[in-house]
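Notes follow once the structure below has been shown.
Complex shown without one protein chain; remaining protein chains in place.
Letters A and B mark the chains as written, and numbering starts fresh at 1 in each.
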Amino acid sequence: MGADVGASNSTAALVAHGLSKRYRRKLALDQVDLTVPAGSVTALVGPNGAGKTTLIRVCMAFERPNAGSVEVDGVDPWKHRSQALRRVGYVPQSPAVYRGMSVSDHVAMARSLHSGFDSEYARRRIGQLGIPLDQRADTLSGGQAAQLGLAIALGTRAQVLLLDEPLANLDPLARREFIQVLLDAVRAEGSTALLSSHIVTDVEDACDRLVILGGGKVLLDCLLEEARQTHRLTDSDSPPPGATAVGSFLGRKGGKLTLWRLAVPEVGAEGAADVAAETTSLEDVVLGYLAAGRGTAGLQLN
Amino acid sequence: MFARIQLTLRQHRLETIALFVLCGGLALAGVIEAWRLNSLNFPHSCLQDGRVVQYWYDGSSAPTACQLASKKFYDLVWSPDMSIVAMFEQILPFIVGIGFGAPLVAREIETGTAPLSWALAGSRFSWLLGKIVAVVVVMVPLLLVAGLAADVREGALVPGIDPHAMFDSYAARGVFFVFWGLAAFLGTLALGTIFGRTMPAVMVALIVCVFVRGLWEPAWTHTILRPFAVEADYQWGSADLFVYNSDQLYLDGKPWNGDLNQWFNEHQPAPPVMATPDASGMVPSSSAAVSNAQPVDFGPPPQPITYVIHGADYWLVTRLECAVLLAGSLFCGAIALFWVGRRKPY
Partner (left out) sequence: MFERVWLTWKQHRFETGLVVAIGLITAVAALIEAWRLNSVGFPSSCLSDGRVPYWYDPAQAVTACQAAGQRFHDIHNEFDFGLVAEAGQLLPFLAGLALGAQLVAGEIDGGTAPFAWTLADSRWKWLLWKLVAAVLLLVPFMLIAGMAEDVLQGAVNPGLSAYASFENYTARGIFWVLWGVAALCGTVALGTIIGRASPTVLVALVICIFARGTLEPALNATVLRPLAVLELPRIHTPGELVVSSGGLYLDGQPFSGDLQTWYQDNETCTALAGGGTECHSPEQGPEDSSYAIPGNQYWPVVARGAAAMLAGTAVLAALGFFLVGRRRPY
């Protein structure tokens, strides 16, 4: 274990092949194939129970996969946990803070645990957000606690950041601030982030890639822009030329909407005649795939 | 009601499993140890004051059948397994009570489920009362079984006396199991509700329980049990409960107020030659020297009067003490119910 395994200059920061994880009867991950390119900010989107947390936990070596393999920055986390974790910064869903210990204590603890932890960097980030270092961490607001978690994850100077729904409990302003801090850091360091969320609008502006997970399977894995260009939403059952139906769901006004996958990417807002009943947003794409993944009787077309 | 009990026990399944394992295991162990002792068939004719007198061979005379039987009996009594069972009988109700009492409210607060539970519940009072009832319904019968098994074992240890007519380890068996368990449960529940954290509640409860259990018998023998005590010639090993010695000395049945030292000086035999410490600082056995002092028959010296409660009053004492324990338990339960209505759920 002494030798450094893996290759940090790999073009893929995270690679999963045929990854499966089963909890008793429930299949949480089902033959997942996924590649997260280095330097990208990837949104991992899916409903509750889709397998997002399980995928991140497998990458963190918290869970052992039943089949397949995963590599984080070229390192198998289950075989070489310490090597893999050295490359990863992790932000959990609910900020874990020690009762009665100050923000400064948390940074000190991270420094004592992680060789190479940049405590000055972490302190500076926390200071920029106006969080007092001497404040007890268990009295921080949800947003501040999430920022503390992010600052510590960034302080590891890890090349890969895995964020497990850190936005779930934050108010809109705190979410925006969190994403801004994350993006600034990722751009400055050239690191990779995998941001799991079920709030599509928040990740829409931040991420350059989209992975939709549903029922433990990867339903879509592409660039964000590609996702918009290759899908079209209509309020009719007649498909655009060469398109295949993805899924149907109820629109805001109550009518049935159908998401279609186009054979040829569409550039520009003007598509084929009589198709665009509503503008196709990223949320529509996600909803279409989730409806398909859920297998809702009566709504699923394919 | 049944569903609520089931849900509470499922929520605390680790504690419930521990309760069943500990109570069931101890009851079984107690009965097995009693059976082993009873299997020796110690002759009743050999009992002295209902007890088996300990004996070991000093080779000075042929052991009698009674002495041989006594040897076998005490070989078993002093075996490590018997000691372990006795030790667990002292602590089981506390472990069970603390184990259930600490997490009932504190864990809900710690894990953040209290806001949900308290928001959903009609009232916090009924929410907690329902939980208490669920625990009590399961805890009481199981502790009673373990306590009765301890009674059976005590009966086997003292074959000639009914365990319900003597005070040997009386507060560590029988129905006391239930009342100690309830007191520990509701006391720890109150602590957990106040602290809102499980571990401090467990630790403080453990220390409090050690104190209360240690102080219990001396405290009551000097207070509520005193009116029931009668003058008696108490001897170690009797079925009676020693309560206290009078401060007043008596001689020939009359109060005596003289100087005890002077009395002994006037009546004592010639003082023996005492041994002096050797070079290592050790004082050699002076038992031989003491035994050289031949007693003179000058009648019994001034003595205090001893007050005891007879073994026949076992149930009276048990009722009184259990009532005190129950009152204490209810008080602690009331504190928990009061506090849960006032505290923040986080």
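The rule is short, and it goes like this: contacts are C-beta pairs under 8 Å (C-beta built on N, C-alpha and C of every residue); 3 or more make two chains touch, one makes a residue touch a chain.
Keep in mind the model is a prediction, meaning the values are calculated, not measured.
*Asks:* Tell me which residue among B:9, B:23 or B:98 touches the hidden chain in the full complex.
*Replies:* Residue touching the absent chain, from the options given: B:98.
*Asks:* May I ask which residue of A:86, A:123, A:198 or A:228 touches the chain that does not appear here?
*Replies:* A:86
*Asks:* For the chain left out of this view, which of B:7, B:28, B:116 or B:215 touches it?
*Replies:* Spelled out, the listed residue whose C-beta touches the missing chain is B:215.
*Asks:* If I consider the whole complex, including the chain that's not displayed, which of B:15, B:240 or B:313 touches that chain?
*Replies:* Missing-chain contact among the listed residues: B:15.
*Asks:* Could you please point out the chain B residues that touch the chain left off the display?
*Replies:* Residue positions of chain B that touch the missing chain: 14-15, 18, 22, 56-63, 65, 68, 80, 83-84, 87-88, 91, 95, 98-99, 102-103, 107, 110, 198-203, 206-207, 210-211, 214-215, 218, 260-261, 264-265, 268, 271-272, 274-277, 281-283, 285-287, 290, 293, 295-296, 298, 301, 303.
*Asks:* Which positions on chain A touch the chain that was left off?
*Replies:* 60, 62-63, 81-82, 85-86, 88, 90, 92, 94, 96-101, 105, 108-110, 112-115, 117, 149, 152, 156
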